[in-house]
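Every protein chain but one is kept in place in this view of the complex.
Labels A, B and C are assigned to the chains in the order they are written; within every chain, residues are numbered from 1.
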Amino acid sequence: MEKITLAGALNRALRDAMRADESVVVFGEDVGPLGGVFRVTDGLTAEFGESRCFDTPLAESGIVGMAIGMAMNGFRPVVEMQFDAFAFPAFEQIVSHVAKMRNRTLGAVTLPLVIRIPYGGGIGGVEHHCDSSEAYYAHTPGLQVFTPSTAADAYGLLRSALTGTDPVVFLEPKKLYWTKEERDPSVAVPPPGRAVVRRPGTDATLIAYGPAVPVALDAASVAASEGRSLEVVDLRTIVPFDDETVCASVARTGRAVVVAEAPGFASVASEIAARVSERCFSSLSAPVRRVTGFDVPFPPPAYESLYLPGVDRILDAVDDLQWELV
Amino acid sequence: MEKITLAGALNRALRDAMRADESVVVFGEDVGPLGGVFRVTDGLTAEFGESRCFDTPLAESGIVGMAIGMAMNGFRPVVEMQFDAFAFPAFEQIVSHVAKMRNRTLGAVTLPLVIRIPYGGGIGGVEHHCDSSEAYYAHTPGLQVFTPSTAADAYGLLRSALTGTDPVVFLEPKKLYWTKEERDPSVAVPPPGRAVVRRPGTDATLIAYGPAVPVALDAASVAASEGRSLEVVDLRTIVPFDDETVCASVARTGRAVVVAEAPGFASVASEIAARVSERCFSSLSAPVRRVTGFDVPFPPPAYESLYLPGVDRILDAVDDLQWELV
Amino acid sequence: MTRDPDHLLPSRSPVQLIDEQGVAVSGDRPDFPSPAALLDAYAALVVGRRFNEQAYALVRQGRLAVYPSSHGQEACQVAAAQVLAPDDWLFPTYRDAVAIVTRGVDPVDTLTLFRGDWHTGYDARAHRVAPQTTPLATQLLHAVGVGHAARLRGEPTVVMALCGDGATSEGDFAEALNFAAVFRAPVVFLVQNNQYAISVPLSKQSAAPSLAHKGVGHGVVSERVDGNDVAALLAVLTGAVARARAGEGPQLIEAHTYRVAAHTNADDPGRYRVAAEVDEWIPRDPLTRTAAYLRGTGVLDDARQAGFDAEAERVAAALRAETTPTTDPGQLFAQVFASPTPQLREQAALVRDELSREVDA
Partner (left out) sequence: MTRDPDHLLPSRSPVQLIDEQGVAVSGDRPDFPSPAALLDAYAALVVGRRFNEQAYALVRQGRLAVYPSSHGQEACQVAAAQVLAPDDWLFPTYRDAVAIVTRGVDPVDTLTLFRGDWHTGYDARAHRVAPQTTPLATQLLHAVGVGHAARLRGEPTVVMALCGDGATSEGDFAEALNFAAVFRAPVVFLVQNNQYAISVPLSKQSAAPSLAHKGVGHGVVSERVDGNDVAALLAVLTGAVARARAGEGPQLIEAHTYRVAAHTNADDPGRYRVAAEVDEWIPRDPLTRTAAYLRGTGVLDDARQAGFDAEAERVAAALRAETTPTTDPGQLFAQVFASPTPQLREQAALVRDELSREVDA
């Protein structure tokens, strides 16, 4: 079978969507001839011309603001924020407009647009290049938040983001861009809002999304070799959230650890922990633990491995799940 | 005893701080001759002159950015964002600089500044005037987040925000601006990071902050009349967070409901629920419930009362705390 | 970069066609509006003024949550709407209700937002009038997007984007001008410089020779105009719209006017400006000046005036007749997304349950 990277899958999704739907346009900083700093838009200007994939002036509020207008007038824009800290200049446009337009016009004006944001660390990047900002978007009512952890999901979720009428913040785990995967086009990706059990297990559930998924899977492998069976759930979409899959897993295992790269305080991991604690209360044999980035600014490359949730920290948290009571 | 409003207490805190410390300057939109749209800066230009309390051009990123520079060069700026949705243009300055400067310079450059933001609903305001954005700031490492619910705390917390060397996002509950209170200057406000039990109780703990505190207190009164004793904890500061007071209360009562105005998903309420669920696991007789704003954009005035957490919803949540098991 | 700065800079003083006494001062300009156009504009001015007064009164009666009046700025409002073709778009702010009404939106629907009802009361797509925008200057970028979209499809649409003097200080203002210029988007940016951003006078807002001078730094052709002279506004804006439609790129127009009323009813202008300053602007009123000119040229007579007044009263009566909105709890959750998430469905059920118990009780 053909091998494809996550970045390549995204590129293919954009290309296929642009072929299928004339209204799809791609723009942002360096997405044209350069193909984006991560090459996700590689070749699109060449295939579709300057009018469908183009560079803009360097202004993120401008990019998102213009996307709003184009979406109001018949297009389906896909914009790229170069790194996730560089989406912050667009925060007002995203929170006050992208998220609210459908609602404030009672459905009369919809904004079918996608804001692609490379996110997370693990690439040895310098300051402002490794943030995880999913909590800001997930907390904002009116935004859908998708984040793939595999090339297949990257393709499927981006295609589905490009079919609905609601805006999607599409978070791409930078460190997985170059991970290669066999490509099996016959596997369809389910609609947004469906988490997936990436690895079945019986003793505890690791709940993760995006860049944390492979780490959780690694942890599960190590745990297995130590005789503990961990189930790994990959959320795929943070909004909508799949309570059903998550709770079914925790109901089965009775224990849960949430794994996420972002600082833990008031985060998506907090939400997951709170929901699971509430909804699976009677099934839980131990408190839900969180293994997240610390509540510090993302550190310089030399400190990255200390900061990021890794296999050891996950296994420590699993060890803490009151097994002595079993 | 003299009566004072929360807005009046903030005004007095600014005035006293400006008298005590020449480096304190106040600026923002309409804070000069007008005294701010909520009159919190009333009279400051008259008393301290244009150089210490002044209007700026209309640009929030500009205001916060300039405050950063002034803080780098010997001043202690207090800036006002007119309504909390209007702080979003400054989001990049706040998240990428205000929050990170001390850390990225290993303490060489500190930013002793205060960003005052009126927040929350309950005033019948139109769109963009009633948001609750504490989660965005609380999630951002490096920001302290204070939010008073009484005039005395408003005074004390603002004075203490103006003594440290770290930036503070100071969230002022709009709907409480005009609430009058007896002023007892002999009551000292404890340092940041100390929650307070506003009303003792034995059956369950309501954990609230800012505008939700009076609602929680009302709910506790009603509950008392129905024979249920609710303790009310007021966080006062979201960052730093007072685990000790919160957990001690829940350990005593065995049940908890978190009350907050902001949409619940990935919110400060999620954090509180997650922490309490984790840290008080063995004391909890029921899952921690959250009574929050819904996951919808803040609605128009006519819908406000449906949206905001009210006494009924709090009492419903309390009723749900598995009392039958007692 | 070949654009000639001289071509981009505004004229040394604002364009005026009819002076404060109602006398034509540049009657020989080829773009001087026709009598019919001026009469149309005057009719709309009369309605607009009455609309402003009535809305303000409704706030005092507690029947509107808030109203930011364009009293004194009606010439800008009317001209901005009247120079547009049916397929053009208008992007108004909170202060531009009169422009929206002039564009043909039902006056009662126009006030939906301020009535405390659901945010936007008219069909933005049908009227090609964007929802009124409050976060300052943000809508200018949307206008660029709408214009660029039309241009990509080869449609002759022009977008009229409104903002105030204060809003020109926001970063989004500069970004909008820049994007529009780079993409040659057919957008006319009309800055209503009413001298104040709430309490902040223009002198604290900008040190520029004029706000129209903000165009050249983006390669945008700029002009300034007497914002209380509806004839000058019609002439200058018609030209700008024509150039934008012809593919000459964005246009920036600064209209010099004055906010006669308070910022909104909640504001207390006594704190920051003296009454004498307001008085100076009364003789420059856009209505009296236009009426004087039209009477002087024999285009307006008592009968016509009576007709306009009657129409204005009809609009005012309609505003008064409107009652407070009824709320439908389902609307809280219905339009967050095309179809509610499971979480929203749970929350909606909670509200339904709570309300049903209230009814039962």
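Here are a few things to note about the model shown:
The criterion applied here is as follows: contacts are C-beta pairs under 8 Å (C-beta built on N, C-alpha and C of every residue); 3 or more make two chains touch, one makes a residue touch a chain.
Nothing here was measured: the structure is a model prediction, and the numbers come from that model.
The chain we do not see here touches A, B, C in the full complex.
When the missing chain is restored to the complex, the residue among A:61, A:133 or A:205 that touches it is A:61. Touch with the chain omitted from the figure is made, among C:170, C:229 or C:267, by C:170.
Note that of B:41, B:56, B:147 or B:205, the residue touching the chain absent from this view is B:56. Here the missing chain is touched by one residue of A:15, A:52, A:128 or A:255, and it is A:128.
Only one of B:1, B:106 or B:188 touches the absent chain when the whole complex is considered: B:106.
When the missing chain is restored to the complex, the residue among C:124, C:187 or C:202 that touches it is C:202. The chain not displayed touches chain C at residues 1, 3-5, 8-9, 169-175, 178, 181-182, 184, 202-211, 213-220, 249. For chain B, the list of residues touching the undisplayed chain reads 25, 51, 56-57, 59, 61-62, 64-75, 77, 89, 92-93, 96-97, 101-110, 141-142, 144, 164-166, 193, 239-241, 243-244. Listed for chain A, the residues touching the missing chain in the whole complex are 29-30, 32-35, 37, 55-62, 85-86, 88-89, 124-129, 265, 294-297, 299-303, 306-307, 312-313, 316.
One rule holds in what follows: only the chains that are shown with their structure count from here on.
Just to note, of A-C and B-C, the chains joined by more C-beta pairs in contact are A-C.
Centre-to-centre spacing of chain A and chain B amounts to 30 Å, using the average Cα coordinate of each chain. Per-chain CA centroids place chain B at a distance of 36 Å from chain C.
Along chain B, residues 61, 85, 88-89, 127-128, 265, 294-297 each make contact with two or more other chains.
Shared interface positions of chain C, i.e. residues touching 2 or more other chains, are given as 118-119, 135, 171-172, 331, 336, 341, 343.
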